[in-house]
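Quick one: the structure is below, and I'll ask about it shortly.
A protein chain is absent from this complex, but the other protein chains hold their places.
== chain A ==
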Amino acid sequence: MLSGKVAMVTGGSRGIGRAVSLSLAEAGADVAVIYAGNRDAAEETADKIRRVSRQADIIQADVSDAGQVDSAVKKILESFGRIDILVNNAGITRDNLMLRMKEEDWDRVVDTNLKGVFLCIKAVTRPMLKKRSGRIINISSVVGISGNPGQANYVAAKAGVIGLTKSAAKELASRGITVNAVAPGFIETDMTAQLGEEVREEMMSQIPLARLGKPEDVAGAVRFLASDAAGYITGQTLHVDGGMVTS
């Protein structure tokens, strides 16, 4: 389905990013795993990719730093020769009530979760424009649509990603590049594992499909949007949330 394609996945070492990397590899793509700090986890993802006989590379980069993003893209082009698919998955949280939220917590989250997406899109646009084809998939969140107390920074950034997705889609459509977002609901990852039992039960009561999502659920949506089957879809946000948010 994706054989001969090269994917760049940010935040690819763990959680949703790892599942996405593996899913794209299983569909035939070679994958460059971008990670911020956890080298061992990134290596583990790369090993799993190689086990399905695809090429994998790990590259450390802070997506909020233009210089690091540009050099990561350069490295990928040198070792893989092309970039067909970009998955902007890297994200962090610094949750707090707004009254208690430090300016730095706002900046860090918006820099990584929103500016990082912009910088990565900007960096891969050049090679994609030249080839007149490309797939860009941004991981947003349903809280970017519904809002969530205690996550003003995260929610603002994730809502921003949806707007950025729409603009990029319109800007790049004439050159055969599609840009879509995936908005996961509550997915079982390290990020949500820290939540207490009470919060989990409260969450569960809001999910019509009555279970938390798995990283693989999100990966399936990403794989679809990266495939030829999604060639006529751009500027959209696909919810992967068990029916939690339906508008």
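Following the convention adopted for this analysis, contacts are C-beta pairs under 8 Å (C-beta built on N, C-alpha and C of every residue); 3 or more make two chains touch, one makes a residue touch a chain; residues count from 1.
Keep this in mind: contacts and distances are computed from a predicted model.
**Q** Would you kindly match the missing chain to its UniProt protein name, picking from "Acyl carrier protein", "Chromate transporter", "Anti-sigma factor antagonist" or "Autoinducer 2 import system permease protein LsrD"?
**A** Listed in its UniProt record, the absent chain's protein name reads "Acyl carrier protein".
**Q** Using the definition of touch stated at the top, determine which of A:L77, A:V110 or A:L129 touches the missing chain.
**A** Residue touching the chain left out of view: A:L129.
**Q** Touch as defined at the start, partner being the missing chain; which of A:R175, A:R200 or A:K214 qualifies?
**A** A:R175
**Q** Just the residue numbers, please: which parts of chain A touch the chain that's not shown?
**A** 126, 129-130, 171, 174-175
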